[in-house]
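Heads up, one of the protein chains got dropped from this complex, but the rest are sitting where they should.
A, B and C label the chains in the order they appear, each numbered from 1.
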Amino acid sequence: MVGNNPYSPHTEADRAAMLSRIGVRDIDELLGAIPTDARHPKLGVAPGLSEMEVQSHLERLAKMNTTAGDGPFFIGGAIQRRYIPAAVPVLALRGEFLTAYTPYQPEVSQGTLQAVFEYQSLMAELLAMDVVNSSMYDGGSATAEAAFMAVRVTGRRKVVVATEVDFTYRRTLRTYARGPELEIVEVPTAKLASSAEGAACLIVQHPDAFGTLIDVRQIADAAHAAGALCVQVTEPHACALLEPPGALGADIVVGEGQPLGITMSYGGPHLGIFACREALVRQMPGRIAGQTVDANGTRGFVNTLQTREQHIRREKATSNICTNEALAAITAAVYLSLLGPEGLRAAARAGVARAHALAQRLAALPRCAIANDRPFFDRFTLRTEVGGWDLRNGLIARGIQVEATASHYVNGRREGRDDVIVQCTELTTEADADALVDAVAQLARSGETVATG
Amino acid sequence: MVGNNPYSPHTEADRAAMLSRIGVRDIDELLGAIPTDARHPKLGVAPGLSEMEVQSHLERLAKMNTTAGDGPFFIGGAIQRRYIPAAVPVLALRGEFLTAYTPYQPEVSQGTLQAVFEYQSLMAELLAMDVVNSSMYDGGSATAEAAFMAVRVTGRRKVVVATEVDFTYRRTLRTYARGPELEIVEVPTAKLASSAEGAACLIVQHPDAFGTLIDVRQIADAAHAAGALCVQVTEPHACALLEPPGALGADIVVGEGQPLGITMSYGGPHLGIFACREALVRQMPGRIAGQTVDANGTRGFVNTLQTREQHIRREKATSNICTNEALAAITAAVYLSLLGPEGLRAAARAGVARAHALAQRLAALPRCAIANDRPFFDRFTLRTEVGGWDLRNGLIARGIQVEATASHYVNGRREGRDDVIVQCTELTTEADADALVDAVAQLARSGETVATG
Amino acid sequence: MTIRTQVIPDVGAKTPVPALEPLLFELARPGRSGRHVRTNETAAIPDAFQRKAPLRLPELTEPQVVRHYTHLAQLNYSVDTGMYPLGSCTMKYNPKVNDRVAALFADVHPRQSYRTTQGVLALAYELEQMLVKITGMDFVSLQPQAGAQSEFTALLVFKAYHAKRGEAAQRRRIIVPDTAHGTNPASAAMCGYEVTTVKSDARGNVDLDALKSALGPDVAGFMLTNPNTLGLFEERVREVCDAVHAAGALVYGDGANMNALLGVARPGDLGFDCLHINVHKTFSTPHGAGGPGAGPLCVKAHLRPFLPKPWIVRESDGTYHYDTAREDRAPAPLGDSIGTIKQRLGNFGVLVRAYAYIKTLGEEGLVETGRDAILSANYLLALLRPAYDVAYERPPMHEFVLSAAKQKKQGASALDISKALLDEGFHSPTVYFPLIVPEAMMIEPTETEPKETLDAFAAAMLRIAERVTTDPAAVRDAPKHAPLRRLDEVGAARKPVLRYKADA
Partner (left out) sequence: MTIRTQVIPDVGAKTPVPALEPLLFELARPGRSGRHVRTNETAAIPDAFQRKAPLRLPELTEPQVVRHYTHLAQLNYSVDTGMYPLGSCTMKYNPKVNDRVAALFADVHPRQSYRTTQGVLALAYELEQMLVKITGMDFVSLQPQAGAQSEFTALLVFKAYHAKRGEAAQRRRIIVPDTAHGTNPASAAMCGYEVTTVKSDARGNVDLDALKSALGPDVAGFMLTNPNTLGLFEERVREVCDAVHAAGALVYGDGANMNALLGVARPGDLGFDCLHINVHKTFSTPHGAGGPGAGPLCVKAHLRPFLPKPWIVRESDGTYHYDTAREDRAPAPLGDSIGTIKQRLGNFGVLVRAYAYIKTLGEEGLVETGRDAILSANYLLALLRPAYDVAYERPPMHEFVLSAAKQKKQGASALDISKALLDEGFHSPTVYFPLIVPEAMMIEPTETEPKETLDAFAAAMLRIAERVTTDPAAVRDAPKHAPLRRLDEVGAARKPVLRYKADA
């Protein structure tokens, strides 16, 4: 009956006509293959709501969250609260992008294909890499896929990853590695270069999870000397100001593209950036858009090098990825084209400048120190005698959100002490900074904490 | 210089090339006609902001308002808080509608023209009227234009309007009438029929500003008997449940279309509905889309009967209107096509049912009464000993918003006592009703008020 | 030049004739619906009042509605899809951030108390101040919802002003130049005035002598667009205004062309008594396929008492309210005010966008806008001058008027050229206006079109001019690549079909 599924167009008259054309009296006659006792299960799902009811129900749920915009907010890392220009969602969420699928029919999918080709081009320029694919799921899976690719390229089964790589990436990597049973070795970044022997790749993050700047070149050199690849995890805004991975010797570059105009959305959907050197492209996972011409000689774009992919090569494919994050790639391209080089640099600079100013103020407080031992980018690690988790909870009670360093858990074991990480972006205000400094001053003095039971 | 107007594309190189092609060295050379002392005024406007700064500045301003969604909300009348389906803005605000203008070139404006033709058709069906124009500014100006049209049609200069017509409409009507110096007579609805003599029209609102249902047929009959037109002010949702104006004898129908999926936005942009009988169409103000065919015989739409309009007829035009509210008309059409007859009736029914239930509860409170002396639709007038304005202010202090009856000011003089008007719609919840009943019970008992100084 | 083709499926709707897209009514099937709003409540409506007329609104599912409007939208030319050089309309880019911030004010009702709308009032108050600064006027009413309503409002103000001086009965005439936009005489007539037209001189100015001889004690006001609809700055604007004032009349400034004057000159410094602003032109708010707009009326101090009520008052503590004591217990005390044109603050949602735009541009950005608009128009004129007659040979401001009189003789009119432009991928200019230029083509590029787009537009115009000389019939046959060929407008007016009828 029309009315149960409000998106279904079939009227009772339609259904009757369709059944009669099929030649059955009831849909049940078509279900003969299903074990009778399994047919028509009672699900126990509540009755359907109207759109208005759904809207108000979800508004109620949403109000149970404290959003990043509700108060001073310093959580960041791979996923960052950044300013999203108004034109970004207006363009990227147009129905023609949003409700299309993988461009299997390129003649009627040039919008997608050209936009993705442009994403690849923009990202390649930003990273100074030869080839960028059209997206992976996220930074974590991209890191794991980079390790797998290095294993394919080198024929080796040991992957060495720095402990200062984002902990979520390391967790995903370790989890993925259980499949092919790779050896994952976690060492501090400082020991990476000396751990290259027999490795398929060294995985380094720059700036690292704590914001520290890393000398990637030296690590890449060590990797190459040992016949390993250098995989760099990076962040897009950092690449606007820092020497890009392609100039540092990275063979594969991965990262999270969310800061490029994509909403945080509690973790996804986001954008796995994946780039490599030209020579490695046939081992690359994921879809790649390429330029060509149509029968009239008009320029057009297609998904190309598909013999790497699961739908052609099945178990011999470079990856199992099918549905990817094309819309996020298009979103990132819209963002980059709106900001341009100067806007991107400005956003990045604001984060760096505010992080440094804030770090200075915090370091001047009694019993507070910045734990980064080398120059940092737009986030830093604050160490107090209170301890990271307690400090974090004390700040939450004051309406301020920061992250404690889960990252200090290596291979599941706690190593070193817990701190908080303070991320700044162009959205960090003076008032935010003041609030944090005040609150930390109080908490570090009083040692007050919030029960965590 | 690029960077002052961020939307300007001219680089310094572009400007130089353009000037050289024009054959001047400086734009100032083109400004010779401007009195020298008037050139290059210092405006005293603050320096420009970035988009991010503008966004946060306006978010700050917006937070200084209490929105309708922030608490129980019973303000309504011409402008109503109603549920807007998610697809309405997605479709109506598409760039191709939003950033086009009046369809002067119909060959590349069929989207606008067909959408407006459909709006006219939907509205004509809802009102049961022959012809609907493509929009007036709002309900108020539509009412004034209806009076002017009646004056043109009848050659008479007296306009009789019921005091129970929305006070904003009456104010606009009186203001407009100062132009052609029409005689505006305000009489209670009950006296309308007996005031038709010599009038160009009788203007009646049904349901009226206080929600009361009016016997329009009797007023229309009286008007016609006296050679006057009957102008009915109405509301779109009411027409889904009530016998429509076209069946009641109205010659011209006007109203505010905002409740049809258009945001309240503190009063505009909204939608002036304007309809009339076929015989009167050449006296109608505003644009009208009509159906035709192109050179290939394909169906298409154009703005038609343009000889009524200012750009053709100048001082002999039926109105001066040029820019109208086409986007609002398209929005209303999207809304109506999504809700369909059943959804529209449901939304209207919810308002009526909740208003009646609430009125019953309020009427049961001590020292409270419903002031409507006849059946009402989806709003009613609550009378307490506290008085309307004080009650209103007391409710605001409790986070509840209602309207006091400014409508009782007739011709600028206070007549009768002030009450509050309580509007219900499908968005009015049980909890809203409970809150109002509780608060009114308290306030009516205590006589507590809020200083209005 | 590229041609984009898209195929839409025949969805099986029965249309009586070939059509680009079926009507909603043709797509509908009884029994279909969505479930956006529902209730099982019943409405207690006395039987006599209940609707007995059928309600034959189309029954559709949301997927059908989405496709329908997506298809329709794609049939539209718009600023978001291409250059739209419609003269007098200032089809500049409409920034997306303005739409986003306007939505922050969507859920506020105009009848809320000042207590719950301080953000609205603060914004409106500051916008009034900004418009004062930009125009050089003294006070602003935000009520008028478009330029034409602002004209009408101003003429009501004129009437009240003269009435106050006891001259209302005597001053029955409004003078407009022959270049005036149609709304000017229409507004004057609507306001009960007789309209006198004065001609323009050879340089495209108001003919000052003609004006003077038309002026007299029966004149209430003069309506002047500056730059005028030829795109030309009135060379003796102050003398014009002085002459009007000397006759005891007032000067109305039609600000439709204010884009040219942003930071370049202020009407308030030139002798105007008031000025309307089309924020949908000058201040970048989207034209919405015909509207909405907003038409704030800016006046000099002597006209302030007559402005529509209520007015916003700012207290020394930085709070705002209307001039109805601190609460609107009563209508605003009218005093000399003409009354109310539109409750409270007019098209506030449009005004928010204008506010955001001015905040974005700032002083320097406003100046740059005016200058770039002028630069672009002069540049484009320089490119087109080789092929088309120029109506008046002096540097235009933000727009200019060509004449296709020469082309008309060669076999293709301004209308034909406008249609040929559609085939070239451009919207056409305003044609046949102003009335005093034969085969007028009024071109306003605006400051947001890049130079290369102006170059491409000019190239298209020159190609068409060339084609007129070789194959005028082909130009008369345009458009061929638009969604439709030329439409039968005569037939549409002769046998009007103004709505869908199920049985038609």
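Things worth noting here:
Quick note on the criterion: contacts are C-beta pairs under 8 Å (C-beta built on N, C-alpha and C of every residue); 3 or more make two chains touch, one makes a residue touch a chain.
Every value quoted in this text rests on a predicted model; they were computed, and no experiment measured them.
Contact with the chain that does not appear here is found for just one residue of A:150, A:220 or A:352, A:352. Residues of chain C that touch the chain left out of view are 1-13, 18-21, 29, 32, 35, 61-64, 66-67, 70-71, 74-75, 80-83, 93, 95-96, 360, 422-426, 448-453, 455-457, 459-460, 481-483. Listed by residue number, the positions of chain B touching the unshown chain are 2-3, 6-9, 11-14, 48, 50-52, 85-87, 90, 95-96.
In this text, only the chains that are shown with their structure count from here on.
With centres defined by CA atoms alone, the chain at the far end from chain C is A.
Computed from the mean C-alpha positions, the centre of chain A lies at a distance of 45 Å from the centre of chain C.
Here the spacing of chain B and chain C, counted between their Cα centres, is 19 Å. With centres set at the average Cα position, the gap from chain A to chain B is 46 Å.
Of all residues in chain C, those touching 2 or more other chains are 32-38, 62, 66, 70, 95, 97, 99-100, listed in ascending order. Residue positions of chain B touching 2 or more other chains: 51, 55, 83, 85, 90, 94-95, 426.
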